[in-house]
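First the structure, then my questions, so here it is.
Heads up, one of the protein chains got dropped from this complex, but the rest are sitting where they should.
After this line comes subunit A, so read on.
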């Protein structure tokens, strides 16, 4: 029984107040407005993905099709369920591309060999007619549309053309020629008189109908119409998968995750990205919404608007002279510094301005606003300082509260460290922290900024007890000072590349910094007995280069710039909330986010102001009207290669999945009940992640070691902590190691072209094992694609982390696919498996013993004919280990290794069982738990076997089919009573409860076609 499924979303439908999504063979129903689940129906089709959801006009019935199957489900009279249906589906002899209702009881289906089948579905479906169209080589797409007096057929062929025909007419009516590649989709709006095709050639084509002034729903019209391509549109960067037509727009979705909105003139009105760069497979529209389903397993609803519909754009004229710097104040008015150094306070609502004239001795004037946005400081390099405070009530104004001349020369930077302290940095790195004292200021503390090329600050923050000051300098370093000393107690060199950190915030024992290296970084702060321990814990890549700051109190909304575009990203779901073409970050700008009550509803508003060509531009966005909403949150955008589950002790009902995949991300996702599944943490590797192993350090603290392409190994420590009612994952990234060195280490100062070092970018870590040694020391054994077994030592103790290679061993001739460790009595045995089907056994009791080059395995055996994709083992007695492997040859092998009296040298294989009858393709997952063996294969079958206590007998119990394509493995979740719960992963993830009770086999067998 399937408990949870996430895979390609191949069908979506907006149906009344609901969104229906076809995910694998199941239908998922969500309420449109609340995004709440309204139920899931599993096994709608049998072992087949759903590709089409077609309701009747009155919405009382829905035709569901996919692959060669279809089924009709009925609207339910029950309150809590939407549909009634019975098991089973109708099997056609060919793949179905399109289906429609021609009347209340009849459906027409178009097959991949260009055959139109008409079925009567009033009771048991009966095939009424079959029209074989002339051109019957395989179609990649098709569309059928009912006419009043016939059925119109659009066939998208591999020959890059669309053939239009009618069922009653033998000869095709029209051929649409122009595309240069396979046709992936065809849409037609008879009302608007357009046909839209999308293709492998990355183009969207809009075809216009030019026909007689008669009803377009008649065969007479289609027989005499002329059709020509009116627009050939390029907006996608990869293949264009689907399209749909609304009253105003043509919308196309592509393999590049892009959604393009086109108008009837072929203008690209808007392009948005969704689904994490994964292909978008499905799309549907109603009057106000667009819904898309993607290869990242997500379903997203987008407002059917283009950005200009729900945003205000204004150019403000403020004061005389050119504005130089501007900020938003707490009352969301503007403080503008103009070229003469005067401060202008501009009240946006009233369009009034108050000018505060300031006399400067220098032309370099700085403007800075406190974090609460109420206090504005203006200073020049010679030390003139003016401080203004905005009033909270009454007519908006600012009052000059401090006007002084500081005895500091050559001030180069000024930042607010909190709402009371200003940090000034002057020539030769003198840092002064000042605070107000009456109408004057006093120097609270002084520090010295270590030497660097451009010696001033770009950001600063102070903690609550005023003891710790954290600053970022122009050269990218972060320094931490305590009140008592002049020099930093801790320096993080170049944490944000070579540019200064853009913002620093101190919050709840942590520091958050952002920079122009595209990341947000997290540090932890421990204070104990007057000693601060500050350490870098993790870093998050945001996907745009210039990350400026957080704009909400929860630190979830981050703004910055991607080249010339201003971006706001939402960290919670890794999506872009807003993109504004403003020209880039090298200008004065500010942004505020606030909640406003509009028509009794709370709306999130974003206001952006920026200077461009000396104009002050202001744009206001009502977020809910322009941003997309996740109905089902997406996860990995490509195959998952490795996965481990974890049950935190804090919360028994939750299961966490730690997974790595082809999309280069390492994710931690939480699954609660059967519907809730969402990514909590996303980390990145340089290349695909092939393997990950976990080790429980202490309760709810996991060591996660992952490896993959570019010979990279990453180690993260994941803490599962209680956060209100939820369990939160806190990640500490400890090691990021490239076996072959970083690019810089490998090529030195030379360019790649002049580089003679051995550049071998192809080595992949195929699998690894973690073995605990003594004193917080771990040994990591990595099987690599260049046939080497590499051994590393990892030490972890408080702050001190070391990671070093201990040696490497080339014993095998070909790629090592799997490594597997087993603790046998008090000894540790490592097994290595290769693409040649060998399994070698190593004694790891003395870890250094195998780093010698002449080390040999104590036992070697060949199980599979070629690559071994999975291995599992079980100790069956003091002298026997049972071993199961699955390989490329469809075969599962069970072997028993006999080790008499702990003497490894006399170990031998004493029993072998093998079968290739159960899977039709590579076996990629094998699992041993008690007396049960589970195998999973790329053929999407999961097989359950029972193994006798002595391991000598293997009995087939039953087999089930999973909706996850390209299965890469199976992981154990739990076993309770007679049910074993496992998770299969590959192109998606499915949790299956496999019941071992005899009676259940028959139930399962009923499902067979």
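Basically, contacts are C-beta pairs under 8 Å (C-beta built on N, C-alpha and C of every residue); 3 or more make two chains touch, one makes a residue touch a chain; residues count from 1.
Just so it is clear, contacts and distances are computed from a predicted model.
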| item | value |
| --- | --- |
| Per UniProt record, name of the chain withheld from view ["Elongin-C", "Putative tRNA (cytidine(32)/guanosine(34)-2'-O)-methyltransferase", "DNA polymerase delta subunit 3" or "Protein DOM34 homolog"] | "Putative tRNA (cytidine(32)/guanosine(34)-2'-O)-methyltransferase" |
| Full-complex contact with the absent chain, from A:156, A:319 or A:867 | A:867 |
| Contact with the hidden chain (one of A:430, A:767 or A:889) | A:889 |
| Which residue of A:477, A:861 or A:922 touches the chain not shown here | A:922 |
| Omitted-chain contact residue, chosen from A:384, A:415, A:706 or A:835 | A:835 |
| Hidden partner chain, touching residue among A:284, A:939, A:971 or A:990 | A:939 |
| Footprint left on subunit A by the chain that the document does not show | 8, 10, 46-49, 67-68, 91, 93-95, 112-113, 132, 136-138, 140, 158-160, 180-182, 184, 199-203, 233-235, 238-239, 241, 255-256, 268, 279, 281, 295, 638, 662, 758-760, 762-764, 784-787, 813-815, 817, 835-836, 865-867, 869, 888-891, 916-922, 938-941, 956, 958-961, 965-966, 987, 1004-1005, 1007-1009 |
